[in-house]
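Quick one: the structure is below, and I'll ask about it shortly.
A single protein chain has been omitted; all remaining protein chains appear in their positions.
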Amino acid sequence: MLTLEQSQRALAAAEAHAVAIGVPVNIAIVDAGVHLTAFARMDGAVLGAIDVALGKARTAALFRIPSESVWDYCKPAAPAPTLELSNGGLMAFPGGLPLTAADGTFLGAVGVSGGAPSQDREIAKAATQTL
Amino acid sequence: MLTLEQSQRALAAAEAHAVAIGVPVNIAIVDAGVHLTAFARMDGAVLGAIDVALGKARTAALFRIPSESVWDYCKPAAPAPTLELSNGGLMAFPGGLPLTAADGTFLGAVGVSGGAPSQDREIAKAATQTL
Amino acid sequence: MLTLEQSQRALAAAEAHAVAIGVPVNIAIVDAGVHLTAFARMDGAVLGAIDVALGKARTAALFRIPSESVWDYCKPAAPAPTLELSNGGLMAFPGGLPLTAADGTFLGAVGVSGGAPSQDREIAKAATQTL
Partner (left out) sequence: MLTLEQSQRALAAAEAHAVAIGVPVNIAIVDAGVHLTAFARMDGAVLGAIDVALGKARTAALFRIPSESVWDYCKPAAPAPTLELSNGGLMAFPGGLPLTAADGTFLGAVGVSGGAPSQDREIAKAATQTL
């Protein structure tokens, strides 16, 4: 069960990393039931990335995999084309990562958007390392 | 006219096959009017696959073909690109199959999601063989 | 954590009660995270009641109260008018009930629709008594 304290710690770690690399992003945290627990939009992050951050967190929590792994299922010639249209639209690129407790329990997911996908991913990674 | 008894029999056959091959899935049954008659989420099936199972059943019932056959119409260079965006989003990959009576009457469809697409398809197949 | 076995037992108890009083209904079971675990539409239940049953289960799980208790908050002169427009539309009349374990743990909710609201409520009640 993901607490607000854990969610805010994960969010703060992501924000600190984003500041360190100079990329303003949106950061969303959802619990194991895919419900929002915490969110922050850093000053200067584009508005379009709010929904993307929420979508990446949702995508990673719904399937319990990094958001970009969904693309392996739905990309051209992969076995599940159109999967990305499910669940109101998935975000199948880097920036969403599952959050897992030290004992391996699935806790939820973090979604980051605002930088380049690879930057979003490393910012999300910082969040995962706090639990 | 698909009855609840038929729907639950189809659902139970799918569930039994899923147990046999060790894959927790979501199973949805819809009638000829594309309305839900029965649903089951097996313990351990990912949350993201609920909507996918419903979508595969809907897709197979809407066009009265296996869900993956829709991809033949909308894949790159096929004659109906964007078809997958109709009807609130189609699921154009394996796991949705029409349900047909012994005399060929169309009864509805089953949708399965949670395993690899090929596993979902064989689990759905088990459901079709009960009618 | 609500299992499929518990969900199907609750659903079967509701169905048995509905048969006993001669009212065909739709029955939906959702878990504590408000995600569908089981559904059944009895033969003869009207199509419009599918979404109502799902909505009552969702409403009872979202607020952990009987669906009709939401009306106490949003009815004329009550303190929360328009609450019913939240969460994509709430169903604020009888037929949705929380499901609780013997030790008081919240497990999810059942939603029933197809009969008169008072009938839907007693059918839902039968489901709650199986856990």
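Note that the chains are named A, B and C in the order they appear, and that numbering of residues resets to 1 at the start of each chain.
The rule we apply is simple: contacts are C-beta pairs under 8 Å (C-beta built on N, C-alpha and C of every residue); 3 or more make two chains touch, one makes a residue touch a chain.
The shown structure was predicted, so the numbers you read here are calculated from the model rather than taken from an experiment.
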Among shown chains, those touching the left-out chain: A, C
Candidates C:62, C:97, C:110 or C:124 - the one touching the absent chain: C:62
Of A:8, A:69 or A:100, the residue in touch with the unshown chain: A:8
Those residues of chain C which, in the complete complex, touch the missing chain: 33-34, 59, 61-64, 76, 79-83, 85-88, 90
Missing-chain contacts mapped onto chain A: 3-4, 7-8, 33, 35-43, 47, 50
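By our rule, only the chains that are shown with their structure count from here on.
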Whole-Å separation of chain centres (CA-atom averages), chain B against chain C: 25
Euclidean distance of C-alpha centroids - chain A vs chain C, Å: 32
Chain A and chain B: spacing of chain centres that average the CA atoms, whole Å: 29
Overlap residues in chain A, where contacts from two or more other chains coincide: 33-34
